[in-house]
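Note sheet for the following structure.
Every protein chain but one is kept in place in this view of the complex.
Moving on to chain A:
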């Protein structure tokens, strides 16, 4: 917990993108991804333009390209699926390097790869420029139910604590000579998981009592109300609006 309340993806900075109100950024990213998903897959140039738009945002946010590319690795499992698509899809076949591939499957693989990558890149940029607490405030401003936001904030706040408890249990197991090597050791690991659940639940009860003793009656007071000016909204919405223009071009050209 001593590491502050920043998450792994956050990158401290004071760029104009960092300074934007969180709910503007959330809305912008969501609209952008929606527009990307709605683009016809045959318009390859449109995806290049989207990538250029995201690169501009990354430049404005001073997020280095290496950082962004490293975070994109999270979608590797789906790359594997995309590579399989040309082999399993049916329809018209074409010959590439002596292999018989489905045309529809090739388009599908391109579709998943392009849209998935752009989506992940947009999310990574959002996470890299927005602090956790801000993100939760932004979700609340976007009219997510307050109870859901509270649950999410408790999860984030205590996530590190619970993960550390799990780490301490692992150290305790290992210092007693235990090493999980196969299915035969699942019993021990499951007992740890059970103990972790009991500790988490009891901690939840204690947290609730502590909150009640400080006057909690079902809702959290909002101390820092975030507001966005018209200029900030228009600045944030530049991204999805230009993407929308590209998307419309893609449909009509």
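Just a few scattered comments:
We take it that a residue touches a chain if its C-beta (ideal position, glycine included) is under 8 Å from a C-beta of that chain, and two chains touch if they have at least 3 such contacts; residues count from 1.
Here, contacts and distances are computed from a predicted model.
Within the choices "Energy-coupling factor ABC transporter permease", "Phosphoribosylformylglycinamidine synthase subunit PurQ", "Amino acid adenylation domain-containing protein" or "(2Fe-2S)-binding protein", the name that UniProt assigns to the complex's undisplayed chain is "Energy-coupling factor ABC transporter permease".
For the options A:48, A:65 or A:163, the residue in contact with the chain missing from this view is A:163. Within the whole complex, the absent chain has one touching residue among A:19, A:193 or A:222, and that is A:193. Take chain A: the residues that touch the chain left off the picture are 7-9, 26, 29-30, 33-34, 36-38, 41, 71, 74-75, 78, 85, 88-91, 104-105, 107-109, 111-112, 114-116, 118-120, 122-124, 126-127, 132, 135, 139, 145, 147-148, 150-159, 161-163, 165-166, 180-183, 185-187, 189-198, 200-201, 203-205, 207-208, 211, 217-218, 220.
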